[in-house]
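Before I ask anything, let me first share the structure, which is written out below as structure tokens.
The complex appears here minus one protein chain, its other protein chains still in place.
The chains carry the letters A, B and C, assigned in the order they are written, with residues numbered from 1 in each.
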Amino acid sequence: MRLRILITGGTFDKEYNELTGALFFRNSHVPEMLRLGRCRLDIEIETVTMIDSLDMTAEDRAKVVARCRSSPESSIVITHGTDTMVETARAIAAAGLADKTIVLTGAMIPYAFGSSDGLFNLGSAVSFAQVLPPGVYVAMNGMHFRWDRCRKNRESGHFELSTE
Amino acid sequence: MRLRILITGGTFDKEYNELTGALFFRNSHVPEMLRLGRCRLDIEIETVTMIDSLDMTAEDRAKVVARCRSSPESSIVITHGTDTMVETARAIAAAGLADKTIVLTGAMIPYAFGSSDGLFNLGSAVSFAQVLPPGVYVAMNGMHFRWDRCRKNRESGHFELSTE
Amino acid sequence: MRLRILITGGTFDKEYNELTGALFFRNSHVPEMLRLGRCRLDIEIETVTMIDSLDMTAEDRAKVVARCRSSPESSIVITHGTDTMVETARAIAAAGLADKTIVLTGAMIPYAFGSSDGLFNLGSAVSFAQVLPPGVYVAMNGMHFRWDRCRKNRESGHFELSTE
Partner (left out) sequence: MRLRILITGGTFDKEYNELTGALFFRNSHVPEMLRLGRCRLDIEIETVTMIDSLDMTAEDRAKVVARCRSSPESSIVITHGTDTMVETARAIAAAGLADKTIVLTGAMIPYAFGSSDGLFNLGSAVSFAQVLPPGVYVAMNGMHFRWDRCRKNRESGHFELSTE
């Protein structure tokens, strides 16, 4: 099975600039993470943006949607900042890509910082993307949610079922 | 959804004894790994054995099968050494637990050694266990295999489809 | 030999707040680092401030000087942000504590972020503090400098001999 990973940035890929003390983006850690996980799936990796999800504009989201649409693979994982992950999921769902399984995931701690949840989440997301029926999902905390049934709890940092 | 994790040992849980220089087992790292992954599933963890899978006897396998049978949860993940993972999977399959989804996983590098594939595999296994139909599976390398369709390639260390 | 470690904060002890994405200070990692290094020295640890060295005021520096003066131990290590480390060293030297060996050290990457130089620098600083003659020193990059003979090169992040 062939899978596509779209990279958008987010905490997942943040690094520490030792000269300025600020966090920034350079290259994605996803290829290194897949190597560490000895992942043997046939995966195409594509970087769409490399930004904090709070900085993501409608235009950026349109780009993500376009890449989902043009992807020849029907299983897609998107790495994304957690703050606006659900918003991007909504934009993708609105595009009506009825034959694709699209799973958004992220991390609470940058992978480069050692004690990250990123590797667990990536293992989870690529697995859900292979077996869930077509639809747009969020995979966080070992769970999967339909995009319109979840929200990030900003006090705890966890994703949970939304009752709206 | 409630999930059960049965721990049997394997590379996953090996540690380095700094006084003797030998590898050994102490407590499982699975609870710490679930915390690191910010896993929010309702999980019951049970240690069945704490051994190298090359040392696993028919009796040990019978114990694993018994725990699968008695588990009230129908989604089960088993952490296991990779060398005889398929053999244990076969023993479980032979028990005919038709209503349960059982996923075996492991690691090539001990979790305690820092650059392990264990966290990726655990994220993958708990995800597959939630969504695959009943059956006995191996989840390694980001993939899932039916127990009777895979083998460990001992040259590469990867799991692959078997054609037998 | 008895040694005192004065903690002031700095990059050494920064952590990542996973809810806000900001860096902050909580407890010092120095005790954990000494455990990891299996350090067997008789060490008294004292937290003076827990701040970024760019935020350090003359009052904070006076506090550090006072703790150096009142320390019964004549070998003192100070963990400090690198940006104003030399400035604090100057303030201590001005106090004329002629019988004490005082070594300032820090890190370019937070210890909590995994790939830090902090552990190397701490091993270096406690060693220099035991054997250098009384005076005020900076220990960074495996080297030691008299406080009035070094500066931080802000382009490279390294400490180097100053020719002023």
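Annotations
By definition in this document, a residue touches a chain if its C-beta (ideal position, glycine included) is under 8 Å from a C-beta of that chain, and two chains touch if they have at least 3 such contacts.
Note that the coordinates shown come from a computational prediction; the quantities given were computed from them, not determined experimentally.
Shown chains touched by the undisplayed chain in the intact complex: B, C.
Looking at chain B, the residues touching the absent chain are 11, 14, 16, 18-19, 21, 23, 52, 108-110, 112-115, 154-155, 157.
Residues of chain C that touch the chain left out of the display are 33-34, 36-41, 108, 115-117, 119-128, 130-132, 139-144, 157-160.
To be clear about the criterion, only the chains that are shown with their structure count from here on.
Chain contacts in this assembly form an open path, with each chain touching only its neighbours along a single line. Rounded to the nearest 5, the angle that brings the Cα atoms of chain A onto chain C is 180°.
Taking the mean of the C-alpha atoms as each chain's centre, chain A and chain B sit 26 Å apart.
Mean C-alpha positions place chain A and chain C at a centre distance of 39 Å. Chain centres here are Cα averages; for chain B and chain C they lie 45 Å apart.
Of all residues in chain C, none touches two or more other chains.
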